[in-house]
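Before any comments, here is the structure.
Missing here: one protein chain of the complex. Every other protein chain is in place.
Should a chain be cited, it is by its letter among A, B and C, assigned in written order, with residues numbered from 1 in that chain.
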Amino acid sequence: MKIQLLFFGIATDLVGENSVFIELKSAATISELKKDLLKKYSKLKNIEDFAIAVNEEYGENDLVLQENDVVAIIPPVSGG
Amino acid sequence: MKIQLLFFGIATDLVGENSVFIELKSAATISELKKDLLKKYSKLKNIEDFAIAVNEEYGENDLVLQENDVVAIIPPVSGG
Amino acid sequence: MKKSSVLITPKKLNLQDCYDFVQAASCGGIALFVGTVRNSTKNKEVSLLDFSAYEPMAIKEMQKIADLALTKFQIHKLAIHHAVGELQIGDIPVIIAVSSAHRNAAFEACQFAIDTLKETVPIWKKEHFEDGEVWVNSHP
Partner (left out) sequence: MKKSSVLITPKKLNLQDCYDFVQAASCGGIALFVGTVRNSTKNKEVSLLDFSAYEPMAIKEMQKIADLALTKFQIHKLAIHHAVGELQIGDIPVIIAVSSAHRNAAFEACQFAIDTLKETVPIWKKEHFEDGEVWVNSHP
């Protein structure tokens, strides 16, 4: 299945992209996606940690992704 | 000895004065003054309580007054 | 450099003035408190408030609060401005502004200043209602 990835903050700089579409196995969870991402974009290991948002809401590790989900890589926030 | 009394807030309304000069026995304390005041201006009993400031500083009951002190009757404050 | 701005005035208080006084390049945060005249108190409708002060002493007491806050909290600057005279609903009797490198100190100092002002500064308000008037806190 296809999902869209969005990168923000330091993740954009590390990956060199704002947005890409990737293929993922059906019913992948967020923690599976995270492992894939760290393989595909090894520079993401340079961030202490990152959260994942699915369709503009934070998602837990066991959340199951759906076709066409918009998945954002959220490095530690620093607004305010 | 002579001192000046200043009245503020509800005390002005109760006493009908902003400022008066009164004669006081030498070396009177604030607590003695308070008793005198309640006798002289019995309407002051209508205030829950009042503080005394001497020359623009709050004074404790045992403070000894001096000739020409400016003594203010400070009803409960309500600024802000 | 003056670390505090203490003012009692019959003119309208100005939020931006207080902000501008405390703002500084070394500060990451500014906490402000603005008191406003409410339209009711204890379920009675207020028509206006009349503030009076023992001005020279009130200025001294406000300065004491400012000096104490500057000692007690890690803050940069603070402003305490109070209005006197007749104020309508929505008008501003008091503004406190505090700047600091880190925000918690600014919040704490701001609360300390308004709490202490309400306890120690010789300023009084008379509430005017449709059917009379009351000196606040002084009810016989």
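Keep in mind that, in the parts below, a contact is a pair of C-beta atoms (placed from the backbone, for glycine too) under 8 Å apart; a residue touches a chain by one contact, two chains touch by 3 or more.
Since we're looking at a predicted model, the values are computed, not measured.
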**Message:** I'd like to know which visible chains would be in contact with the absent chain if the whole complex were considered.
**Reply:** A, C
**Prompt:** Which residues does chain C use to touch the chain missing from this display?
**Reply:** 15-16, 19, 23-40, 89-90, 99, 101, 103, 106-107, 110-111, 114
**Asked** Which residue numbers on chain A touch the omitted chain?
**Response** 6, 8-10, 13, 46-48, 53, 56-58, 72, 74-80
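The rule is short, and it goes like this: only the chains that are shown with their structure count from here on.
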**Request:** Could you put a whole-Å number on the gap between the CA centroids of chain A and chain C?
**Result:** 49
**Message:** I'd like to verify one number: the distance from the centre of chain B to the centre of chain C, where each centre is the average of its C-alpha atoms, in whole angstrom.
**Reply:** 26
**Complete:** Cα centre of chain A to Cα centre of chain B, whole Å, reads 73
**Asked** In chain C, which residues are in touch with two or more of the other chains?
**Response** none
**Request:** Indicate the residues of chain A shared as contacts by at least two other chains.
**Result:** none
